[in-house]
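Got a structure for you, questions after.
For this view, one protein chain was removed and the others were kept in their places.
Per-chain numbering from 1; labels A and B assigned in written order.
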Amino acid sequence: MNTVMEDGKPRRRPLKQRYPLTVLILQRLGLSAGLLLAVSILIFGGVEALPGDFAQTYLGQSATPQAIANIRSQLGLERPVTTRYFEWLGNAVQGDFGKSWASGNSVSEQIGKRLGNSLFLAFCAAIISVPLAVGLGMLAVHFRNRVPDRIINIISLAAISLPEFFIGYLLILFFSVKFGVASFPATVYDGMSFADRLSAIALPTITLVFVVLAHMMRMTRAAIISVMSSAYMETAELKGLGAFKTIIRHAAPNAIAPIVNVVALNLAYLVVGVVVVEVVFVYPGMGQYMVDAVTVRDMPVVQACGLIFAAVYILLNMVADLIAIVANPKLRHPR
Amino acid sequence: MRLREIPITAWIGIIGILLAFGCAIFAPLLAPYGEREIVGDVWLAADAHFLLGTDNLGRDLLSRLIYGARTTLFVALAASVLSFSIGIFLSFTAAVSRGIIDQGLSRFNDLMMSIPTLIFALVVLAVLPQNLWILIAVMAVLDSTRVYRLGRAVALDVAVMEFVEAAKLRGEGKMWIIFREILPNTLSPLLAEFGLRFAFSILFLSTLSFLGLGIQPPAADWGGMVKDNKDGIIFGISAALIPGGAIATLAICVNMVVDWLLKRTSSLKGGRGDG
């Protein structure tokens, strides 16, 4: 962020006019970096500022003052906050999140595998739900205010109201317990074949898709409607273009940015959904790791997971914004 | 507005919400057994004594569901009222003041929103003592960021209108402008937003309880009941699905009312109400 500001500020106006795209992209990158830094402060500092003493928590109410003092020095808590923050951040950047209070194991080692598992699950859910949401959104727009649109509306309204765990257990009850066609719990381990892995995460993926789909579809519909009601769509129709060409040539290029935006907004549901779904399906991912850590107040793990979740979310949002920026013809072709 | 203009879906929603609040208010009268009373064997099937069966400790599921409505509704309602008050107060202040106050509040809000709500809640709840009021406060603060964003957008929409400028030029004070000029013109979208926040609070509270970080046992609440009974699923016992279904039904009811409010809002603006 600083480099952009220092470098860009004195010559900002001409630069912005000549290379609006580059400048905006740099600004957006800088913003994400700044946001990440601020989030790390929030997660570390917030935990520090809140009432309650780590050591007290660590040992429980019955601890003697001497034991507390020992533990404090053992964890390095007597040093100034800023020193510990920069140490924590410096290590975190290098991928070292310290040792778990509960198990004494390296946090990074645990997270390494689990992050991969979580991302795999989220990726599978995203790759199914995004095209499906866009497709259904288009369908709803096509049958706007007619029966299919109403049905899609009611179903999606119901779907956004269902808690993830309810969908999850419903699926388990039917597909694992009653029909026995899917596996539960969703265990994955090293050396598992890719096909086995996919079948293990089938139910969690369906649950996630269901949760994300409804939100995304409702917003896609609104975004498409706003593009479809533009004056240039009328122009295309009055040129005698067929419906298909009208959509491909005139709606699609302008719909990319708003739809990418919708997808980005709904990534929040994906990130939150992953946590709950992992707990429901006893899936060895980051979410479950974090929830377990919160229950036993294992602070290094909580901080590490919080930072990583936030970072993933911020980065995904940034990518979405960058796509939207690049898709904007006004920025690609400055005056 | 006439009653018959309310669509059927909204009526279903309103009735469902009233039913849930009825259960919550008259819980001791309605519930056949006590909230924490162990009345039979574990996971009994539904019969004449236990209309919905019993739970993982042998408590009557129906009674716990009715008492659970109390906790769930109270906490969700308290959290949404609080989040709404915070969000609206700050957003309207930002929209009317503009300048540095607006900048500061909005950037801070962006920062808060850059962490997914549940993740933020997990980090905070890991440190804070577990307690009903802290839970409400955490939910409210996190949710108020969403209210702030909408409130500011809506208020700014109205604040740039010329009748607000006319009031400023007449020499009116900030209070008159907020309460007499802006607020009456934003009630519809804000009401819909309140419904959305309430539905979200129900789901969020249930999720936290399900993860073991919300309402603490033995108090009954719907999300916690799912957690208590989830192990039964593997044996084909659907006790966990009943509170889960209650959460879903209530959330659907609220959302149906919200959906209608939102459509009404847009038709008031002269739109077709299907955007």
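Operating definition for what follows: contacts are C-beta pairs under 8 Å (C-beta built on N, C-alpha and C of every residue); 3 or more make two chains touch, one makes a residue touch a chain.
Definition applied: contacts and distances are computed from a predicted model.
Student: Looking only at the UniProt record of the hidden chain, which name from "Xanthine oxidase", "ABC transporter", "General L-amino acid transport system substrate-binding protein" or "Aldehyde dehydrogenase (Acceptor)" is the right one?
Tutor: The record names the chain that does not appear here as "ABC transporter".
Student: So one chain is hidden, and I want to know which residue out of A:R28, A:R218 or A:H250 touches that hidden chain in the complete assembly.
Tutor: Final answer for the missing-chain contact: A:H250.
Student: Could you tell which one of B:A153, B:A166 or B:I234 touches the chain left off the display?
Tutor: B:A166
Student: Which listed residue (A:V93, A:V147 or A:L238) would be found touching the missing chain in the intact complex?
Tutor: Going through A:V93, A:V147 or A:L238 one by one, A:L238 is the residue touching the chain not shown.
Student: Hey, which chain A residues sit against the chain that's not shown?
Tutor: Touching the chain left out of view, chain A contributes residues 230-232, 234-242, 245, 249-250, 253-254, 329-330, 333, 335.
Student: In the full complex, which residues of chain B touch the absent chain?
Tutor: Considering the whole complex, chain B reaches the absent chain at 1, 5, 161-163, 165-166, 168-172, 180-181, 184-185, 267-268, 270, 272-273.
Note that only the chains that are shown with their structure count from here on.
Student: So, what's the distance in Å between the C-alpha centres of chain B and chain A?
Tutor: The answer is 22 Å.
Student: What residues on chain B touch chain A, complex-wise?
Tutor: 9, 110-111, 114-120, 122-129, 199, 203, 206-207, 210-213, 223, 226, 230, 233-236, 238, 240-241, 244-245, 247-248, 251-252, 254-256, 259, 274-275
Student: Using the touch definition from the top, list the residues of chain A that touch chain B in their complex.
Tutor: Going by the criterion above, the answer is residues 35, 38-39, 42-43, 46-47, 50-52, 57, 144-145, 154, 157-158, 160-166, 169-170, 172-173, 176-178, 184, 222, 225-226, 268, 271-272, 275-276, 279-280, 290-291, 293-295, 297, 299, 302-303, 305-306, 309-310, 313-314, 317.
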